[in-house]
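Every protein chain except one is present and positioned as in the full complex.
Naming follows writing order (A and B), and every chain is counted from residue 1.
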Amino acid sequence: MLDLRLYMLQRITALIMIPLVIGHIATMIYAIQGGLTAAEILGRTQGSVFWFLFYGSFVLAVSVHAAIGVRVVAHEWLGVVGSSLRVLTIVIALGLAALGLQATFAVTLA
Amino acid sequence: MSSQKAERQLKVSVWRGADAGQFETFEVPQHDSQTVLDIVSWIQHNADPTLSYRFACRVGMCGSCAMMVNDEPRWTCRTHVNKVARDGELKIGPLRNLPVVKDLATDMDPFFDKWTAAEAHHHPSADRHDLMAPVDMQSADRVAANTAIECINCAVCYAACDTVAGNPDYLGPAALQRAWTLIKDEKDSGREDILAAISGTGGCHNCHSIGSCTQYCPNELDPLSAIANLKRETVKNWWKRNA
Partner (left out) sequence: MKARAHPLWIAFVAHRVSGLALALFLPLHFWVLGMALRGAEGLDGVLTLTELPFVKVAEFGLVFLLALHAFGGLRLMALERLGWSSGQKTMAATSIALAIFVSGTFFLKAI
């Protein structure tokens, strides 16, 4: 159900996300002080190519990583197999990527 | 008789039937140094001769008497009742993750079919006219594979594995560990075939490193690390081929 190719995708996206997760958590700890406002968030991210690339790559990596992870759980715990499993994986990956890239665009370059 | 200690009785639940079935309870006299296999034999000899189970050597060498004892996979011949009985009760079932033939005997075919599917058999690199390939017992590869070759196919790791339970195609710890020893064997020429066999949909990459195989192996082998080594080997191979 996981072959070498999917395993490589899972581990490579995990490695990519290690620095991104650390950066994201550090940003959250910094940003949460004094509460969250749209103005504060957008003031930091709007027009920033850095944050667009940071969260854009984060979104792409997490879409692949989460889709493969959910695929494994759907197979092992719910018994989903064959083409349903393939479709589920692709729908999750594309759905998360679309939603995530839209959100990234909204807070950075829009 | 009155001078003797009152006989202690053990309440033993034993699986009866095939995949569909139920536990049946027996009262079995308890003794010192009694093994779980002794209990099963006592029931067959004295309570119900139709009880089916499998054993051969009784000393932890043949690997045929493994069963679930209180839901944990064990060699019954090497498990003392004193260590596992709780409040005078014991539960004995057939090995997990395998079809049940009858009572405590499982159908081992899927287990051995996966050894074959993993290419976990010798691939000759020479014929009888050739000299034997020299094996350096001190080499890092040999040392790494040395412990793993002691596996006796008892399927305790296979029964312990939660990944096999959820993913029936997964080759499982025993077959993969054997594949790992062959990759490190100078006399085996099947390296590419083995790597291909263990990289498919049921291959080593399905392992979640839960480590129940290593936790429960009665020979104290470490399939968890062997499978991690296989993953590393396949990844190295992948970069080599795609770089």
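Rule of thumb we're sticking to: a contact is a pair of C-beta atoms (placed from the backbone, for glycine too) under 8 Å apart; a residue touches a chain by one contact, two chains touch by 3 or more.
All of these numbers come straight from a predicted model, not from anything done at the bench.
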Filtering B:N70, B:S125 or B:N219 for touch with the omitted chain leaves B:N70
Would you write out the residues of chain B that touch the absent chain, in ascending order? 70-72, 160, 162, 208-212, 215-216, 222, 224-225, 228-229, 231-232, 235
What does the interface between chain A and the hidden chain look like in terms of residue numbers? 11, 14-15, 17-18, 21-22, 24-25, 28-29, 32-33, 35-39, 41-42, 59, 62, 66, 69-70, 73, 92, 95-96, 99-100, 102-107, 110
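The rule is simple: only the chains that are shown with their structure count from here on.
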Distance in whole angstrom between the CA centres of chain A and chain B is 39
Chain A touches which residues of chain B in the complex? 163, 166-167, 169-170, 199-203, 205-206, 231, 234-235, 238
Considering the complex alone, what residue numbers of chain A touch chain B? 1-4, 6-8, 11, 72, 75-77
